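One chain of protein is taken out of this complex; the other chains stay put.
Chains here go by letter, A, B and C, matching the order in which they are written, and residues are numbered from 1 within each.
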Amino acid sequence: HKLLFNPAMAGSRFAYVKKFEVPDTLLPSTFMVLRLDGHSFHRFQSSFSDQHAFAKPNDSRALELMDRAAKTLMEEYRDIRLAIGESDEYSFLLHKSTALYNRRQSKIVSTLTSLFTSSYVLHWPTFFPDVPLQYPPSFDGRIVLYPSEQQVRDYFAWRQTDTHINNLYNTAFWALVLQGGQTTTEAHATLRGTVSKDKHEILFSRFGINYDKLEPRYRKGSIIVRVEETSVEAAELSGKQKSKAKTHTTLELLHCDIIRDDFWEKYSHILKD
Amino acid sequence: HKLLFNPAMAGSRFAYVKKFEVPDTLLPSTFMVLRLDGHSFHRFQSSFSDQHAFAKPNDSRALELMDRAAKTLMEEYRDIRLAIGESDEYSFLLHKSTALYNRRQSKIVSTLTSLFTSSYVLHWPTFFPDVPLQYPPSFDGRIVLYPSEQQVRDYFAWRQTDTHINNLYNTAFWALVLQGGQTTTEAHATLRGTVSKDKHEILFSRFGINYDKLEPRYRKGSIIVRVEETSVEAAELSGKQKSKAKTHTTLELLHCDIIRDDFWEKYSHILKD
Amino acid sequence: HKLLFNPAMAGSRFAYVKKFEVPDTLLPSTFMVLRLDGHSFHRFQSSFSDQHAFAKPNDSRALELMDRAAKTLMEEYRDIRLAIGESDEYSFLLHKSTALYNRRQSKIVSTLTSLFTSSYVLHWPTFFPDVPLQYPPSFDGRIVLYPSEQQVRDYFAWRQTDTHINNLYNTAFWALVLQGGQTTTEAHATLRGTVSKDKHEILFSRFGINYDKLEPRYRKGSIIVRVEETSVEAAELSGKQKSKAKTHTTLELLHCDIIRDDFWEKYSHILKD
Partner (left out) sequence: HKLLFNPAMAGSRFAYVKKFEVPDTLLPSTFMVLRLDGHSFHRFQSSFSDQHAFAKPNDSRALELMDRAAKTLMEEYRDIRLAIGESDEYSFLLHKSTALYNRRQSKIVSTLTSLFTSSYVLHWPTFFPDVPLQYPPSFDGRIVLYPSEQQVRDYFAWRQTDTHINNLYNTAFWALVLQGGQTTTEAHATLRGTVSKDKHEILFSRFGINYDKLEPRYRKGSIIVRVEETSVEAAELSGKQKSKAKTHTTLELLHCDIIRDDFWEKYSHILKD
């Protein structure tokens, strides 16, 4: 029995290709924000809306599925302390002291995007029991570094402001189309040049909709906070009474304002070391 | 009706946070290899094997599901010309001239890892009809750049050599355990210090297994090649006879040697511009 | 007269090579520290010491020349607010809001290292009037980013601590050699395993040297601070009395402690926006 191919020798002959893996370490002691975006979800969602007459402008099943996937990520990665989601995007805050995967950029961005996607697809049938997935959806991810707490707060404020602007527009738009009988072209024309106040007025005077009374989920997006709870448990060990403090963390899903100080004062541990 | 919050103003006040997104363009005119690895698949697979008595050392269902996910990626991204897979990893070659996502690293690595994962989870029930997924599996991804064709060939040779080394070890190991009645500790001890030839000998003399006759899929891994086919179609357009050449690409799944010249001569278009 | 070579066409045919210049933008809103180190100054200085019997352990001419080059850099680049130097190295702090060269790493590190070197060589004859330069000295540079003020303070403390450790060792070492008659091998052996206190003791008891009374320049290194001075000038313009505030900045060379709070309280503007 003769071996033409010597695997150990081949292994060492080819192993030089590993040297092309150059390091991509992220700056230490800096907050990381991972933002995920649905890839071509417009196409993705539009095909759904065409086929299944989704509720417009918001589909709560789709949003709740996004929240479910976000929770999976936060359950698995304890260094994520806060997340905000709207439509087909979600942003996650990793604390600045995180040593996750030695802060290697590709490793973090790929693994976390992968797990989010995996959870999204796995739990799809729970949220859309009657709607089989036609093809695999995907997300892109990026990591942005922020040196200071203020910048982190402003990042989250930026996403919530975006949620507000998009949702107000979409709410007015679909009211004009679905209740007002306009074509989509006419509805865009009606809204062209209007400011926020005008859209509130259109909704209220034409359709009796008080925008501020609509679902907070649609107006504020979804916020997930990791909350730490310390419980003192009494335990009897080897005849002696001992108590030990144990820290649990739980995840709270909120649809509240994240721009004002109240939120950051209440959950001040988020930005702490 | 008074608006305390002016969204347009807020949008512009917070938008500065976008400036922290620094570019991560990959060097032009360089081959990209994307390698995906199952994240904690040992844990993942071991829990499966414990619960469902998987065939050892290879589970063909798991390997075929990997191939299925790899095909999804190659169907969606035409710039991938070649892929090789073994166990819970897969590598993809993007041609050096690819302009995919303007060669932005995070965008490419996250989106492609996401789509692979998505396809893996979506098609799980087809390959494991009786085994529900217990939790969402994930993959990590990395991109390695190679300037020359020789390095690309050596990369693929490196992965196939690795497949060989791992599979020969695992085949001998599980023969000792499942057929030879050794404990896993004993089997590792038996194999310690053996070279390739010794393992062949153990398999043949003790268990009557001719390693070289085992499934090529296990010994060589999975190779997927994009093959271009040009068909000339005759078409009658506005009364005139016209022929137009049309290029289709199809994906071929192979379990052949990728180290010797034969492969690269037969599929010479893979490395061409 | 026939032109075989069409320069405009050639220019556009070859210009694609510019695309290989990939961006290297540094994270915004982060302090930059540029550290310069003499390249092979050991070799460089030892050749000097061999030929010209330099004063050991410190040559004040060489240190003052380093200070001169550092001042050139700070005169040209207003965003440098602070510098610290010892031996053949110098570190410069650029404020976190600097937009110098759009924060392009290679541009900043190369230009500033170049100017420092240029000033060093240009002013050499002033500090070493009798010693012609034998060959061109060079420096390497690197930029390190620090997100927080505390890290910046700790960086400068780290360099000053290093100055202290090196200078105490070198002072004891050269006292043993030059005054104590030991060989260099013996002097290293004498100092092996000693802590700071022991070296003070050797200097004091054997050579009557009170280390704490030595030149602050040697013990603390050189610190250069940019100080802002606002002067109100009265000016008579077109018959009217007008006053305008004008800000000058001057550079102060110090040899003081930079570790304790006093320094940072006195020069609190250094870290301010």
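The criterion applied here is as follows: a residue touches a chain if its C-beta (ideal position, glycine included) is under 8 Å from a C-beta of that chain, and two chains touch if they have at least 3 such contacts.
Since the model is a prediction, treat every value here as computed from it, not as a measurement.
Just to verify: which one of C:T161, C:Q179 or C:T249 makes contact with the chain not shown?
Answering carefully, the residue with contact to the hidden chain is C:T161.
Given that one chain is not shown, which residue among C:S118, C:T183 or C:T249 touches it?
C:S118
Spell out, residue by residue, where the missing chain touches chain B.
Touching the missing chain: residues 27, 29-30, 96, 145, 147-148, 151.
I need the residue numbers on chain C that touch the omitted chain, in ascending order.
Spelled out for chain C, the touching residues are 1, 3, 5-8, 10-11, 13-18, 20-21, 36, 39, 72, 105-107, 109-111, 113-122, 133, 135-146, 151, 154-155, 157-158, 161-162, 164-165, 168, 195-197, 200-201, 204, 259.
Spell out the interface residues on chain A facing the chain that's missing from view.
Interface with the chain not displayed, on the chain A side: 19-20, 22-23, 25-29.
In this section, only the chains that are shown with their structure count from here on.
For which chain is the distance between its Cα centroid and the global protein Cα centroid smallest?
Of the chains present, the most centrally placed is A.
Specify, for the interface formed by the sequence copies chain B and chain C, whether it is same or different in terms of residue numbers shared by both sides, with half as the dividing line.
Same-residue interface.
Let me spell it out: compute each chain's centre from its C-alpha atoms, then which one is farthest from chain C's centre?
Most distant chain from chain C: B.
Can you compute the centre-to-centre distance for chain A and chain C, using the mean CA position of each chain? Integer Å is fine.
Chain A and chain C have C-alpha centres separated by 45 Å.
What whole-Å value do you get for the distance between chain A and chain B if each is reduced to the mean of its CA atoms?
Spacing between the chain centres: roughly 27 Å.
Centroid of chain B to centroid of chain C, CA atoms only: how many Å?
51
Hey, what residues on chain C touch two or more of the other chains?
In chain C, 27, 29 touch at least two other chains.
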